[in-house]
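Quick one: structure below, then a few questions.
Heads up, one of the protein chains got dropped from this complex, but the rest are sitting where they should.
Labels for the chains are A and B, by order of writing; each one numbers its residues from 1.
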Amino acid sequence: MGHHRPNVTAMLRYSLKRLTSLLISLAVASLVIFLVIEVAPGDPASFMLGINAQPDTVAALRTELGLDVPKWQRYLDWVGGMLRGDFGTSYTYRTPVAGMIGDRLWVSLPLALFALTLSTAIAFPAGIYAASRRGKPGDVAVMGATQLGVAVPNFWFAMMLVLIFAINLRWFNAGGFVGWDAGFWAGIRSLTLPAISLALPQAAILARVMRSSLLDILGEDFMRTARAKGLSRRQALWQHGVRNALIPVLTIIGLQFSFLLAGSIIIEQVFYLPGLGRLVFQSISSRDLIVVESVVMLLVFSVILVNFLVDLAYALVDPRLRTRT
Amino acid sequence: MSLLSIENLSLSIHRFDILADVSLSVAPGEIVAVTGESGSGKSMTALAVMGLLPDSASTRGRIDLDGTDILKTPEPGMCAIRGQRVGMVFQEPMTALNPVKTIGDQVAETILVHKAMTPAKALDRAREMLDRVGLPADRFPLSRYPHELSGGQRQRVVIAMAIALRPKLLIADEPTTALDVTTQAQILDLLKGLVADYGMGLLMITHDLAVVADMADRIVVMRNGEVVEQGPTADLLVNMQHPYTRMLFAASGHQVSLPPPPAPVPLLQVQNVHRDYRLSRTRLFGDPGYFRAVNDVSFTLNRGERLGLVGESGCGKSTLTRAILGLENIQHGQILLDGQPVFTGHKPNLAVRRKMQVVFQDPFGSFNPRHRVDRLITEPFHLLVSPPTGTARQDAIAEALTAVGLRPQDAQKYIHEFSGGQRQRIAIARALITRPDLILFDEAVSALDVSVRAQILDLMAELCTAYDLTYLFISHDLSVVRTVTDRVLVMQAGQIVEAGETADVFTNPQHPYTQTLIAAAPQLPDLEALQRRQSHV
Partner (left out) sequence: MNRSLIIGIALSSLVVCAALLSFVWTPYDHTVMDIPAKLQLPGPAHWFGTDHFGRDIFSMIMVGARTSIAVALVAVGIGMVLGVPLGLTAAARKGSWLDEVIMRGNDLVFAFPSLVIAILITAVFGAGAVNAIIAIGIFNIPVFARISRSAALSLWERDFILAARVCGKSGARISLEHILPNVTNLLIVQGTIQFSLGILAEAGLSYVGLGAQPPTPSWGRMLADAQTMVSFAPHLALIPGIAIILTVLGLNLMGDGLRDYLDPRLRISRT
């Protein structure tokens, strides 16, 4: 024993271990996605050219789309391409998939981040407030609201927001995205209703988790020690409770991200936002599987990445992970 | 003039009476020990003084701390008192510190809450306090986190926090119960030294009468929320008035007499056993390294013999126990029971397993809460080639329950209907039902109150006569090992450092570690000698 400074080696080893598992997850996930899409019946080339196409035209298109090589090689080409930022060519539009995704990402990603920020900003204070008033009217009110919030489907909530704030009050547009070229605030404005409808139901879940995690911590011995030092309930809660309670809450934020992502794809439908969701549903109906494949891979990648970041955040919050793993 | 005086304190929670008319006082520089068994209300008394009772508690009476009535002081006033005029040390040092803050910050916090000063100055003060409690700067910088310290070291940090502002009164609630004997002795010395240096009053809550007799100036004995007797230590020890006090002291020093062991025939042979655990890597690509929990241990346990295994936590006795039970593999050497190896890979060798049973420490965790007693105690029948059924099974259950002092009707009950002592009897019944050759008692009486412990020890002695038991008694409690074993092994850092007849080892320990261990263990004074001396005067 002699590590007085934060143990750099342990921290590095921890990160490296997480990174390895991130890479393995990505590799396996890409394989699963590729295999599932490969099962798809029908040949994209024949589908695109219709039933009356000449066999040699189909063969030419197959070569153009890269469908005439063995499957394992196509998998490697696909993965290799993605690593270089080349997601292939859309079967339908004959344009690079990377470009199509890139455009949509500028809507979906800001939306998810906006919603995540909102839901955290609402959930943390609400959860902490409820925990500090356990059993009192304030707690009961917050818990009642969250119980309802958990039960509301976000896309229905979105429709109600449109009905109230766009159709009746005319504060916002009912849908569509003005584009970031119209200015940052204009962009934010058109994402506000979608973000709120995503964030509130998420916030309800997060607030419940924050509250119960904090209540667990309040029962810990060290909270009693803090009180014995002369800290008031409130001081003890803020100085000793919150940071410890964050450890389980972080896990939930990581897991919630996948719900947020799925939610945003659905919400895009309500607001006619030109995001990844719209792209993927259009591609499904036109059987543009290469786009579906790439979007799904991107979604899965972001979930895995967020959970990796959460694992790193643990180590920042919890010194026990920094020194021993 | 007393520093703390509690007058007729009564306390109830949800109309459930916890304390009734408790009165006691602590003078500056005085150590007052409150003792009693679980449920006596001793810890609640301490929390009442701190003003940290649960919200649902209602109180009557008066707690006067140096002129302030604690029960009438509103919460902000109490916050100013806690930490500044009265400090508190808790039982469980492993959980008493915030795991995500450094020890320096946590000690400095006591100071910062009460005194306006810069954090840097508070940290300087914290440094002084940590030095005072025996955590020098070179090995224990302020930047250490609690998980990097041992239990005893953490308890020193808790003490440093409690005394950082030199409170006039220190409350210590079972401060050494979770610690090893050698650590316990050091912490008790530290507390005594602080009381002497600072002239603090110390209100100490403990169930351990040997500690009480050793430390206290005055003793308060509690039972079921009432003070049954109190007085200056010397007087009370010599002249106990209340039968409960007498029973408590008698049970603490309870001795049993075992039948003489038969001629030695080896039953369990442990030969040059090594048990290694892999450690996590210390360098990025370095060798993981190993921790040798059990290091070259050899001994023989003869049929009909009662062997003790003592050692402090982390000495490897639990690992050795699991290895003997055949639950874990060993890296070197062999363990033979009746000539056959106990570990046979993933598929246990039932022929060996049926020759031994075990009784664990925790009377609450030892049973599946969803099964009735009959199913619980017949679990070892799984080991038999043809387990008894029907009436034979009923008879076996009845016999086992009767043997441990319970009734055959108890077979239909669930485990939550029994007290801790009764559960330990059921655990013994489960161990006995297949009449194994060997029973392992793994800290089997450590979680019990002294009066219950005395009963279980009596039961073991009776069973030795009735069933010719052979057992290995694993414990950290020297006084218990001394009375229920014929021979004893002393274990330290994975090795057996001393072995011999129990009486010899205790009266004439050879190894320095054994000597330290025995010297550190608090001893009940010889009451009879005290009383005799008193009557001569």
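The rule is short, and it goes like this: contacts are C-beta pairs under 8 Å (C-beta built on N, C-alpha and C of every residue); 3 or more make two chains touch, one makes a residue touch a chain.
What you see is a predicted model, and the numbers here were worked out from it, not measured in a lab.
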{"item": "Hidden-chain contact residue, picked from the options B:142, B:160 or B:325", "value": "B:325"}
{"item": "Missing-chain contacts mapped onto subunit B", "value": "325, 327, 348, 350, 353-354, 356-358, 360-362, 365-370, 379-380, 382-383, 430"}
{"item": "Chain not shown, touching residues in subunit A", "value": "21, 24-25, 28-29, 32-33, 36-37, 39-41, 147-148, 150-156, 159-160, 162-163, 167, 205, 208-209, 252, 255-256, 258-259, 261-263, 265-266, 269-270, 277, 280-281, 283-284, 287, 289, 292, 296, 299-300, 303-304, 307"}
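The rule is simple: only the chains that are shown with their structure count from here on.
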{"item": "Residues on subunit B engaged by subunit A in the complex (per definition of touch)", "value": "50, 52, 75-76, 79-84, 87-88, 90, 92, 95-101, 109-110, 113-114, 141, 143-145, 147-148, 158, 161-162, 280-284"}
{"item": "Residue ranges of subunit A in contact with subunit B within the complex", "value": "1, 3-5, 9, 12-13, 16, 220-222, 224-233, 235, 239-240, 243-244, 317-320, 323-325"}
